[in-house]
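Every protein chain of the complex appears in place save one, which is left out.
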Amino acid sequence: MVVILKRNTSKEQTQEIIHWLKELGNIEVNPIYGEHTTILGLVGDTSALDINRVNSNPHIENVKRIQEPYKRANRKFHPLDTVVEVSGRKFGGTELQVIAGPCSVETEEQIIEVAQKVKESGATLLRGGAFKPRTSPYSFQGLGEDGLTLLLKAKKATGMPIVTEIMNINHLPLFEDVDVIQVGARNMQNFEMLKELGKIDKPILLKRGLANTIEEFLMSAEYIMSGGNEKVILCERGIRTFETQTRNTLDISAVPLLKNLSHLPVIVDPSHASGLPWLVEPLSKAAIAAGADGVMIEVHNNPPKALSDGAQSLRPSEFDVIMKKLEKLAEFEGKTIG
Amino acid sequence: MVVILKRNTSKEQTQEIIHWLKELGNIEVNPIYGEHTTILGLVGDTSALDINRVNSNPHIENVKRIQEPYKRANRKFHPLDTVVEVSGRKFGGTELQVIAGPCSVETEEQIIEVAQKVKESGATLLRGGAFKPRTSPYSFQGLGEDGLTLLLKAKKATGMPIVTEIMNINHLPLFEDVDVIQVGARNMQNFEMLKELGKIDKPILLKRGLANTIEEFLMSAEYIMSGGNEKVILCERGIRTFETQTRNTLDISAVPLLKNLSHLPVIVDPSHASGLPWLVEPLSKAAIAAGADGVMIEVHNNPPKALSDGAQSLRPSEFDVIMKKLEKLAEFEGKTIG
Amino acid sequence: MVVILKRNTSKEQTQEIIHWLKELGNIEVNPIYGEHTTILGLVGDTSALDINRVNSNPHIENVKRIQEPYKRANRKFHPLDTVVEVSGRKFGGTELQVIAGPCSVETEEQIIEVAQKVKESGATLLRGGAFKPRTSPYSFQGLGEDGLTLLLKAKKATGMPIVTEIMNINHLPLFEDVDVIQVGARNMQNFEMLKELGKIDKPILLKRGLANTIEEFLMSAEYIMSGGNEKVILCERGIRTFETQTRNTLDISAVPLLKNLSHLPVIVDPSHASGLPWLVEPLSKAAIAAGADGVMIEVHNNPPKALSDGAQSLRPSEFDVIMKKLEKLAEFEGKTIG
Partner (left out) sequence: MVVILKRNTSKEQTQEIIHWLKELGNIEVNPIYGEHTTILGLVGDTSALDINRVNSNPHIENVKRIQEPYKRANRKFHPLDTVVEVSGRKFGGTELQVIAGPCSVETEEQIIEVAQKVKESGATLLRGGAFKPRTSPYSFQGLGEDGLTLLLKAKKATGMPIVTEIMNINHLPLFEDVDVIQVGARNMQNFEMLKELGKIDKPILLKRGLANTIEEFLMSAEYIMSGGNEKVILCERGIRTFETQTRNTLDISAVPLLKNLSHLPVIVDPSHASGLPWLVEPLSKAAIAAGADGVMIEVHNNPPKALSDGAQSLRPSEFDVIMKKLEKLAEFEGKTIG
């Protein structure tokens, strides 16, 4: 951490600040006296140091963090890739996972039919929403517990592990047979939920918030990991920008950046990122080419009748065409799907 | 709602789509046939119509909403200002409220001292964080339930109503004696929490999410109101942009826009918007000049020692200077503080 | 400037880097050796040091600038406010200027009528576009040189100084009798134009680019000032964000920030920032309350017939109502308009 003092700070005040900083944490403080500016270099473990608290000193002009504030999610301290295994499917390493399924679980036939079809096409996990975050209180909110029951039936019928979103930590007992619990973008900084998910032993698919930086994203992973649960899968799903042609802007650079800063597996959700089904193919290919460990794609057996987000869903036949291309690209990249 | 069909849509397909749309909701559908494009004008109550579902039809190029999707929060249906009363203090109308206090409650002396000082300076409600949303799991997370107890002591000592943030809906029973429950920016779209807060009879201070549009903000208010609780106070606290000189960018236009689109009271939090204590004065003045019903200001008795966010806090003496100016500006605007 | 070295940098490599940095500029380099990280503190005049060039060294992880890269625009080196005078009207100090007029000059009657009306209402300078930047090549591009001639007639008829935009530096000779030359948002980083405007002796109204930071804004002022022309008036006119209710998002914090970082006068353009005429009043008031030295308001005698941007224009009668309020607010702030 580097602390820049204000212009008129006296030598005595500087000494006081050095003393105060040393008390705040177990750190060394090295001053550099310039003509106009004094810089303090803080050396040691500054991750517990509160940058806002340091900044509050009236003699301090600016504080710049130099080390990443995350530890357990940090590749510097865990150079090897973390591989998160879900019933034999590996996130990370040389396997690619394709999670597919409808935005919302609607009926037993629907979820089972979609599950069977995406499995035939080569998808490795089944997704489906039981509890749905909806901007409007008047929109369909998902089938809730009944939706989970239907998902589990589809799991039994196909043998595919299931991924579904939790919206209320009180629902956790209902997720016992769920294979991967998803934290949606809007809950990425629901810290109370993250803390609870840190206490369980189940993979968490953590989606990036639509206005959250990569550092904040990794800090949210850190919340889960600091509780003891290190099975975190990161998911880039688009950020909010001024561009309106796509629902969000897929931050493709986030894939290699996250893989570089962290050892956790990284997947991409092109369906939510773009909101346009015809963009799923090029964006999935871009994700794999950029190094992603998987993709998450919405597929519905009858998109125009979908009760939520049908607009971004593919038909099973369209998904099948894309899967063939992704399999070839995976092979080109020296990876295998599944 | 206006639906634009794709270029090559046949008359038969158009008839089918019209039929399908009529089934989706209790609406009339009027087609306009252009040379290249057919437009369908949907008339009636389209608020329950899911724009994504409509969009999912493969013959539909685009759907544009014309009416606001919120009703209870909509000024068109409630032309008069809603005034939310908190122990005699009125949000809305000709009164301005100034909510002041520390970011976090730390000790009994601290919160009582700050409460007394801001009351002397003219603040009308006391704020203080017991449960704190922190980006890092290693930062101070607030005193929790003990913090609430201390806040209630400060309320008793000064008679000021208190405002504090809820982070976990399971904590609701602890908030019984809290006067205004705050929903933080990161929870603005924690829909499960909003639904629960819609069932109680207590004012809710709803902060705008840092990447949420004004429409989404009003939809979150709608979540609370649709549950029956119409005592919602909106708070603009800055949005996330590319500019880094301020922590967030205060969207001052949101004040007159929200007052125009909705009948709910609107306040501004210049402390969190800017992250810089010296900007609190100009931004508070701007807020009042733009028509805000109040401001929310962080004050700490000893900012450099504050356990969280001291950087953006003012000292009581600085707050006192600002209050004198805000009182004069309020008078100039034909309003009174408190 | 602070330079952070990569983890595995050896002592010898560190010495080489220190040597290399000293050669790049007339600076001192002070190393701080931490357990994992070495930090170099660069002391001296680093404003000519190219941060990207420093960053290119393969052993360097990160470079952080500590001093502002602008000098002539920097308040640290010019503590007193710069007052830019235009035919007796002062930008900066205790005067507020209100620049009013139509988006485009259209006819002689139009511009003279608007000029007379806004003058009667108290406006102090006349604006009007002769060369118009338009997103579409098919939109009205302004009357060009004829527009300038009409503006000068309006100047003669009313005695008001005129402000108009330059879009092509080759047109400069045509601007001889123009009082203030405006550089539009889209040309804020047209560095070739800025250099030429630095060579003349005429006030420049520099608008902030819609995606430019405050630092970049001041660097563009520095371009003009480094050429010798120190008569720069800064104009905040909204930045591009995700919010779509307003055309741009007025960054009200930019007003006190710019006044703090720089000694140059700062005005606000609420018409372009919002694109909504009914927001001009609250935003103008907010600007003045936040410390702006003036506002720039679009007024058209017949907005629905305006050939460009009529949507954001006020009628003269509406402008008159606003002026009365702004005059009172100016008085409240201890300032006078004009």
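Lettered A, B and C in written order, each chain numbered from 1.
Everything that follows uses one rule, which is that contacts are C-beta pairs under 8 Å (C-beta built on N, C-alpha and C of every residue); 3 or more make two chains touch, one makes a residue touch a chain.
As the structure is a computational prediction, the values presented were derived from the model and not from experiment.
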Neighbouring shown chains of the undisplayed chain, as defined at the top: A, B, C
From A:Ile60, A:Met225 or A:Ile239, residue that would touch the chain that is not displayed: A:Ile239
Residue of C:Ser56, C:Thr94 or C:Thr107 touching the missing chain in the full complex: C:Ser56
Touching residues (missing chain, whole complex) on subunit C: 20, 47-48, 50, 52-53, 55-58, 69-70, 133-141, 167-170, 186-187, 189-192, 195, 209-211, 216, 219, 222-223, 226-227, 240, 303-304, 306-313
Contacts of subunit A with the absent chain, listed as residue ranges: 211, 213-215, 239, 241-246, 249-257, 260, 273-274, 278-279, 282-283, 285-291, 328-329, 332
Positions on subunit B contacted by the hidden chain, ascending: 2, 4, 7, 28, 30, 32-37, 39, 41, 43-44, 62, 64, 66-67, 76, 240-242, 244
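To be clear about the criterion, only the chains that are shown with their structure count from here on.
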Contact graph of the chains (line, ring, star, complete, other): complete
Reference subunit B; chain at largest CA-centroid distance: C
Between subunit A and subunit B, centroid-to-centroid distance (C-alpha), Å: 26
Inter-centroid spacing, subunit C versus subunit B (mean Cα positions, whole Å): 31
Subunit A and subunit C, separation of their C-alpha mean positions in angstrom: 39
Subunit C, residues touching no fewer than two other chains: 241-242, 244
